[in-house]
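A single protein chain has been removed from this complex, and every other one stays in its place.
This part shows subunit A:
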């Protein structure tokens, strides 16, 4: 069962990666990918007495994609995945999704985000799952048996799925900057009035704060935001045409974001629920193809074996032999005969 955990995770990630590429949060899009991958076949071939355990494993694996730190689009994908797996599972009566108490706040926040952005299908699916009592309200998402001796492979979260860090922008908001500039002006004035009355006005020990703190802060945040945007390669057409089928939702959301940004000239930060929409879909293949090419450049580290092999720079026969098993029987055969055997195997 542990071996299949890896494979189940790989399959889920493959599905979610394709979903991420579509830049959409619609359930029809997800269902298309699901049908294309024939994902409900994942339940086929399970032995009768393992059915329930397998369904539990699959639902648990999908559950982690529904929670932070993944991006909003991946979380929606995780929700759709849970919904689909729950209804296509073969265990009867159905195996439930274990929802932990500590994750409840996150789920509620997600629901509110989806409502604000008018992603009705996501909200409907979540409410439908609650209505069908698909959740079990537990303490922890998995059964804990104090297994410390099992080698825990730290599950590396796929970087592409993780939410882009936006805390600097959220922290240094326009309101905060305005307040800070007010306070700093007040301080400067008070300091000036106090200093003018003192005997040694030029003492440098009175310079306790940075000058131009506010403008520096906003400049740094803007820099960070621009650097982030450059890192994620995308077409900078955020103010251009909209996809007609998403007109209402995207217009409203963009309007909100633009109002906020226009007010104080800060780094325009789109709502979390809209961030997946980097490229405006003109439903042309060129745009999507271009995106695929730029895509996510994941740095793949070569395996240790390969790196050792490359480092040692073995050549020719020696390399071939070192890669294969030692054949002890060849120690006792003649050179010519052993060469023949090796040649046969190579061909």
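Criterion: contacts are C-beta pairs under 8 Å (C-beta built on N, C-alpha and C of every residue); 3 or more make two chains touch, one makes a residue touch a chain; residues count from 1.
As a working rule, contacts and distances are computed from a predicted model.
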{"item": "Among \"snRNA-activating protein complex subunit 3\", \"CDC45 protein\", \"Ribosome biogenesis protein NSA2 homolog\" or \"Probable aminotransferase ACS12\", the UniProt name of the subunit that does not appear here", "value": "\"snRNA-activating protein complex subunit 3\""}
{"item": "Touching residue (missing chain; options A:19, A:39, A:72 or A:161)", "value": "A:39"}
{"item": "Given A:49, A:211, A:231 or A:305, the one touching the chain that is not displayed", "value": "A:49"}
{"item": "Positions on subunit A where the hidden chain makes contact", "value": "3-4, 7-8, 10-11, 26-28, 31, 34-35, 37-46, 49-50, 52-53, 83-84, 87-88, 90, 92-94, 96, 98, 100-102, 104, 115, 120-121, 123-125, 127-128, 130-133, 136-140, 142-148, 152, 167, 171"}
